[in-house]
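Some notes on the structure that comes next.
For this view, one protein chain was removed and the others were kept in their places.
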Amino acid sequence: MPLMVATASIVQFDAVRKRYGDGPLVLEGINLAVAPGDFITLIGPSGCGKSTVLKLVSGLNPASEGGLTVLGTTPKQARDRQAFIFQDATLLPWHTAEGNTELPLRLRGVTAAERKAKAREMLALVGLDKVSGYYPRQLSGGMKMRVSIARALTLAPELLLLDEPFGALDEMTRNRLNEELLTIRERSRFTAMFVTHSVSEAVFLSNRILVMAANPGRIHAEVKVEFPYPRRADLRATPAFQARVNEVSRLLHQVELPIHA
Amino acid sequence: MPLMVATASIVQFDAVRKRYGDGPLVLEGINLAVAPGDFITLIGPSGCGKSTVLKLVSGLNPASEGGLTVLGTTPKQARDRQAFIFQDATLLPWHTAEGNTELPLRLRGVTAAERKAKAREMLALVGLDKVSGYYPRQLSGGMKMRVSIARALTLAPELLLLDEPFGALDEMTRNRLNEELLTIRERSRFTAMFVTHSVSEAVFLSNRILVMAANPGRIHAEVKVEFPYPRRADLRATPAFQARVNEVSRLLHQVELPIHA
Amino acid sequence: SKQTAEPTTTAGPVKIKFQTDWYPQPEHGGYYQALAKGYYAEEGLDVEILPGGPNAQVMTSVAVGRADLGMTDGDDVIVAIARGVPLKMVGAEMQRNPQGILFHTEHPVKSLKDLQGRTLMAGAGSTWIEVLRKKVGVEFNLLPLVGDLARFMNNTEFVQQCFVTHEPFFARQRGANVGTILIASDTYEPYRVMFTSREFLAKHPDVVGKFIRASVRGWVDYVTGDPAPANKLLAAKDDTMTPEFMAYSIKAMNDYQLVSGDPAKGEFAGQLTAARLEKQIKLLQEVGVLDKPVAVEDVATLEFIPQHKGSRDQTN
Amino acid sequence: MKKTPSILLWILPVVSGVLFVTLWYAVRSGSGLQSWILPTPGEIIDAAWREHTRLLRAAGNTMVGALAGFLLAGTLGFATALLLGVSRSLRAGLYPWLLVLQMTPVIVLTPIIVLWAGPGLPGIITVTWLISFFPIVANMTQGLVSTDMNHVALFRMANASRLQEMLLLRVPSAMPYYLAGLRIAATLAPIGAIFGEYMVGNSAGGSGGLGFLVYSYNTQIKIPALFATALTSCLLGFIFVAAVSLLNWAVLHKWHDSYERDDH
Partner (left out) sequence: MKKTPSILLWILPVVSGVLFVTLWYAVRSGSGLQSWILPTPGEIIDAAWREHTRLLRAAGNTMVGALAGFLLAGTLGFATALLLGVSRSLRAGLYPWLLVLQMTPVIVLTPIIVLWAGPGLPGIITVTWLISFFPIVANMTQGLVSTDMNHVALFRMANASRLQEMLLLRVPSAMPYYLAGLRIAATLAPIGAIFGEYMVGNSAGGSGGLGFLVYSYNTQIKIPALFATALTSCLLGFIFVAAVSLLNWAVLHKWHDSYERDDH
């Protein structure tokens, strides 16, 4: 495991353990240092604790044991410099797609005109400019998720937490949004913690991939992906890319086999 | 488009059009005959109307125009012979995983002991036997979806509608459940209409793949996948399999490009 | 409607129910005295006195046969009968209604005319209010009567409806200097009456007669003799009732000649006269409470009214 | 809920109305009840017509108290629930006293109300408010604490202030609860005002409302007129209920599941 100097880390886990209430141990001895500019992907079997890791970083749930600092402070205090794309779209049913998208800006007191412009821009980015006036119940599953992505991107966070944001999208849209995400990152240089079940997505986006194992959740192995940013779509076709994909898949096999044995 | 004799079809669309309320046209001129034993996959860009097609078949929403028969009768009357796995897990928050799983059996008046046994069996199949007493809010995203799959499988429907059931799952679990699904199908011989964003999943499971285009939603092309059932996991590694995957991907490119242009 | 009275042919007392208009209080003392001293038993009656309350529905109770006889304000019974409730008055309980005006002596009400322009707490819709407005010609501001004396106690200009036999005692006990004036006057002389349903009257005139006789006897005994037997019963029903209060109440009944009436005018306990009823009906019509006339014979029967001498004899 | 043709929604109350009136007449004739216990609908309408000037004037007076009390309950109930919703500590400290306020019989408070608010209209408004306040508070508070925790997490992550979380999240999501409370209050407002007229009302300047009429008709045993007064009070109530239903529609129909038609 890489261990960086704590002060330089964006996120620092030291022997973190987590259980919900008096339930079983969900995370065991997590040690992790996320450096500025890292794009870290968590990948692993369903229920292994990926979402939980992101929730600890966001401060939505506290760690049960161990030390955790985010952006040099506590998770909760670092909140105004983070954004979180939840596993569920979590749209407010009484706002339209546009109203939902501009919500974080509204909470920050941005003027109506400015946030409307920004919301429209982000909705266009995710291909939803035509349905900005739809209420959530009128949107398809993938459309809802895209609104939620647009919403998180209206902010310019230093740390972006993404929990399977592209899971409900078709491959084309998914790939395109992958590329958009990296483009935005070129501009605003955020650090990312990302959860996905798609190995190729993980390899395309990240510089570090953490393969997690379950029962209790723990980091099984780390894979470094050294392709330089900015990455272009044609990277996916290279043998080096495929090699990384195979490596991660092999690691996943190791952690997954015991569960369903 | 293949056109079979109506009486033999499990599902028969004749020039079906759909709009919600007075909104824009969502589905245009859908013609489709699903034969007994078909495993049909709908694939296409987000918002193209895949979920809508399944909802029409289920009778949850009525077609605006055109003729639609399901299992030789109206969609609503055919309901006791169908099961639907929704895009969202749609678990009842006041029931445990087990309570949610046995719900359809309970609605059919199956005895407590019998449905408990069945629920446990299905939960074990999706790898959730250890958490059968958890409430939905204690489950991870993928776990919720697996409960929902287990729930649908407790019934032995003639027609199974599946709306991205495996989208929130890791590849291993997903592959394993794909295989389980085909195994169950060997036993109970249901006809399936399936929505996914994964081309390889589509090819592995289906005998027919419908590639849909959006704005308005329509069937762009159909790909037949003639690999005989039962299919084994190692099918995925064959060149023939890869060829089908490439064919479907190419068709998807055709329908997707215009949208984000 | 079912009647509880059985034909008197069988041995043993006749069971009847008598409905009062309020919780047990000295204003019902005569009935309890008759009960305690065995006057009802002497007549062969087994009387159950049903207590009332703020919404006692006395007339309804009697009309539908839940009780056999009842008591309440005379003009209410007249109005009810005029509106078709099948009742009939059979005797007077008091010659005058104890209803009065309670005032602080700092701002006295010497005659009803003094109410002009003042704020009065009283039961809206009461006949006497219409009489004051339309016959006496005083105008005042009306507050609904809730039953609390707190506002009265807090404000010496406040005047409120009361029973002269009741509220003044408690107000004085709390240190207020209060006076009362009876609402009944030469213009308006309401009885408090006993009544029964027409059906019961037709079936059991004998029972009615016996009940009236024993009740009037009880009343006379209660206000002139030793009230202890009735008071004991009352205190058992409501333990907030003190001997001092009951003594006060009885004294007020005597001071205002409520039960006995004014002998100078030929009045006596239990009496109802056709002339006074006639006058009352006319008055009710004049002030608009009654919209059509009603005959005295229809509202009351005088056949059970005890003779003055007779009632005095009984008390001896 | 199956879709019902909207014409049925107009016809059914009429049908049930006809049934109701028939039943009424049946009860009257079957049970031997008389006019002074249960007047027939015909007698009531007769009386309403005869007394209509008086009834209308009284209804106008009562309406003023009912409306003011209702609006006060609606706004103060909303505000109080916000206060209670802000923190568990405030809830723990304040809720018991609200309960005490709600559960103290009004008659005990009457002298204080008259003293502080004054008799007549101010007192009537206070009583109406007292009676319709708590259902709103109780419902709105339940609504505020029932917010979807995923939405709360969203606001927490956006670093929303306590106030923003309250106003932009909890309040909108509590709307169905608030409106159900408001609907209860709407039915309570006219009877609250009538009760208030009973307790602290005052007939000065012809300001007697339906409460006065109820009292007088009752004492004077004008039973059909009494029922006509009750009818008038119901009609007042229907105005309030209709207003709340309209508000309910305006606030919820675009997004809430209670307005979701499954068939488009």
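Labels for the chains are A, B, C and D, by order of writing; each one numbers its residues from 1.
Everything below uses one rule, namely that contacts are C-beta pairs under 8 Å (C-beta built on N, C-alpha and C of every residue); 3 or more make two chains touch, one makes a residue touch a chain.
These figures come from a predicted structure and were not determined experimentally.
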| note | Given C:P13, C:P51 or C:P86, the residue that touches the chain left out of view is C:P51
| Of the residues listed, D:A26, D:A79, D:A92 or D:L246, which one is in contact with the missing chain? | D:A92
| request: For the chain that's not shown, point to the residue among D:A26, D:L56 or D:I107 touching it. | output: D:I107
| said: I need the residue numbers on chain B that touch the omitted chain, in ascending order. | reply: 58-60, 79-80, 82-84, 86, 88, 90, 92-94, 103-104, 106-108, 135-137, 155
| message | By the contact criterion defined above, which parts of chain C meet the unshown chain? Give residue numbers in ascending order. | response | 23-24, 50-57, 60-61, 64, 66, 146-150, 153-154, 166-167, 170-171, 173-174, 237-240
| said: What does the interface between chain D and the hidden chain look like in terms of residue numbers? | reply: 1-4, 8-9, 12-13, 15-17, 20, 33, 37-38, 87-89, 92-94, 96-97, 99-100, 102-105, 107-108, 111-112, 115, 134-135, 138-139, 142, 145-149, 152-153, 156, 176-177, 179-180, 183-184, 187, 190-191, 194-195, 214, 218, 223, 226-227, 229-230, 233-234, 237-238, 241, 256-258, 260, 262
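Basically, only the chains that are shown with their structure count from here on.
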| Given that chain A is a copy of chain B, what angle of rotation, in degrees and a multiple of 5, matches their CA positions? | 180
| said: Using Cα averages as centroids, what's the distance between chain B and chain D in whole Å? | reply: 49
| Centroid distance [mean C-alpha coordinates] between chain B and chain A, Å | 28
| request: Two or more other chains in contact with one residue: find those residues in chain C. | output: none
| query | If you look at chain A, which of its residues touch at least two other chains? | reply | 88
